[in-house]
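Only one protein chain is missing; all other protein chains are in place.
In order of appearance the chains are A and B, and numbering begins at 1 in each one.
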Amino acid sequence: MSCWDTVQAYAFRSLGYGEKLLPKTDFTICQQFTLIGSGLIWNVYFGLIALCTGFFLANALALAKASRNPWLRKPAEAFIFVFRGSPLFIQFFLAYQILILLPRAGINLFGLTIATSWLTKAWAGALIVLFLNTAAYSAEIFYGALRTIPKGDLEAADAYGMTGWKRFRRIEWPTMMRLGWPAYTNEAIFLFHATTLVFFSAFPAFQQRGDALYYANYFADKTFNPFVPYPIVAFYFILLTLVITGIMGLINARLNRHLPGNQRKRIRLRPQLVR
Amino acid sequence: MFLDCSAPKTLEGLAWASCYLTSGKHIDFYWAFVVVLALLACTAPMALMFGYGGATAARSHSLPVRMFGKCYIAMVRGIPDIIFFLFFVIALDQAIEWTKHQIVCPDWTEPVRQGLEFKVCPAAKVPQAGTAPVVHQIYGFGLAVVTFSIVFGAFVANVLYGAMNAVPRAQLETAEAYGMTHRQVHRRILVPQMWTYALPGLSNLWLILIKATPLLFLLGVRDIVYFARELGGSKTQAYEYPHPDWRLWYFLGLMAFYLLMTWGSEKVLRRLSARLSKGQATAAGEALRKAGAVA
């Protein structure tokens, strides 16, 4: 089997297409690269969806935490503390344990049956955990940014007679984004790294469809040689990190497009918040 | 209070629970908390050391050293820590034995690598064959500490690198104007001042380090997650204390432990940050000065 055949057979194996059985003997580097790359689709799926949806919740949470109303502030603070204060590994485990406690047949609500079984699948259950988790971390970043908005900006907004929603949309929110963006880039990187924990901690792999680490584990298990598959995953993740840094850098440039070129701060990668 | 735990299957209620919670395995579980704390205590200074080395290397004037420092920071940052933990410990163990092999047995003729097998001369085994199991455990713990330190050292290096660059340029130039050598500037001006800039990043790293400890079991250390799984899993009659699946409760316990650690650390770090800001040319330092002036 040539390498191209292998790619055709296994490139989308993690989604259930192509060859049904995983290779069992005569493992080649090509197979390892293809299957681990195929698994990376899941990492990208989890990371991308959680990041995009978590962004909105994070904004809401940051505002709630900065609010003067204790009914908004206290729950937001508690949510952020619990998700930032405990290891993701344990969050995954607990989420899975709680999700399987839901009745299998579905919940009967006013005559409507709401199916619950899909929640225990990794694509939904793990995604929910990652969504909540990244929302908590990003909320803390945005909250920090919100508090460091220069006083002058707000005073200028007052002088123009801007209040309420308009002031928030035109002044506060864009500044918050600009200030928080470098740290948010880090959060994005570490969110993608954290997706490797999905199949590792609690969620079972279905029909041998898993993420990059799942296949690396498979090969390490079959070839008894950890020194090939894990470095391949590492290689893929370095690439992924470069891509994320690039995209976030472009957005950063757009956020700061009003500044003269020499004043735009390049994103300095500082691990502000990781899990 | 003395409990007779010799026949646990006849016990009930509180007596059963107290015997259960003091079984040998539970004592091991409680010790595992100490192991985790010990690991944190050993890793933090070591990671600081690695990080300091990495940051200094990344700012070096010599190109190869600078490249090395930057590569170290970028490499480790780009790779999820879990993947490092999965193969790095075995690699580190083999590297140590290989180095010792080169020194102790220069006349060894057999190849060290035979297929997948890794075989050094018996004198080069670390620890030596026949040493007590506790030595093996300490060695395993040591490997875990070094692995953790290398990974977190890269993060520390990143923070310190940023902090060194944040120290106002004018301060360094003033020092140079006073005729201080490069080394003196580094030691007397740069390093003492960088801490205040590094502290927010370092406090975050400390919290991250705490939250990375559930991965310790990957490094072959029997940590709290290992015991929570082991103890919580349902037990058949082959065990003295049969019970159904209780892992949920054990993991809730771990969650509480971690939340408590985070909460405590945040309090301590906030105080430390206030102390370090004293007399510094930063917004926080300015705020402290003003508060002091009012009082």
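Basically, contacts are C-beta pairs under 8 Å (C-beta built on N, C-alpha and C of every residue); 3 or more make two chains touch, one makes a residue touch a chain.
We adopt the following convention: contacts and distances are computed from a predicted model.
Within the choices "Ribose import ATP-binding protein RbsA", "RNA polymerase sigma-70 factor, ECF subfamily", "Ni/Fe-hydrogenase, b-type cytochrome subunit" or "Amino acid ABC transporter", the name that UniProt assigns to the complex's undisplayed chain is "Amino acid ABC transporter". Annotation: of B:Gly53, B:Gly142, B:Pro200 or B:Gly220, B:Gly220 touches the absent chain (contact as defined above). Note that of A:Ser2, A:Asn69 or A:Gln207, the residue touching the chain absent from this view is A:Gln207.
Across the interface with the omitted chain, chain A contributes residues 21-22, 24-25, 100-101, 104, 117, 120, 204-208, 217-218, 220-222, 224-226. Of the residues in chain B, those that touch the hidden partner chain are 8, 23-25, 27-28, 90, 93-94, 97, 114-120, 122-123, 125, 128-130, 133, 136, 217-218, 220, 222, 229-230, 233-234, 236-242, 245.
Quick note on the criterion: only the chains that are shown with their structure count from here on.
Residue ranges of chain A in contact with chain B, taken from their complex: 81-82, 84-90, 93-94, 97-98, 189, 193-194, 196-197, 200, 213, 216-217, 220, 224-227, 230-231, 233-234, 237-238, 241-242, 268-275. Those residues of chain B that touch chain A in the shared complex are 75, 77-84, 86-87, 90-91, 116, 155, 158-159, 162, 201, 204-205, 207-208, 211-215, 225, 247-248, 251-252, 254-255, 258-259, 262-263.
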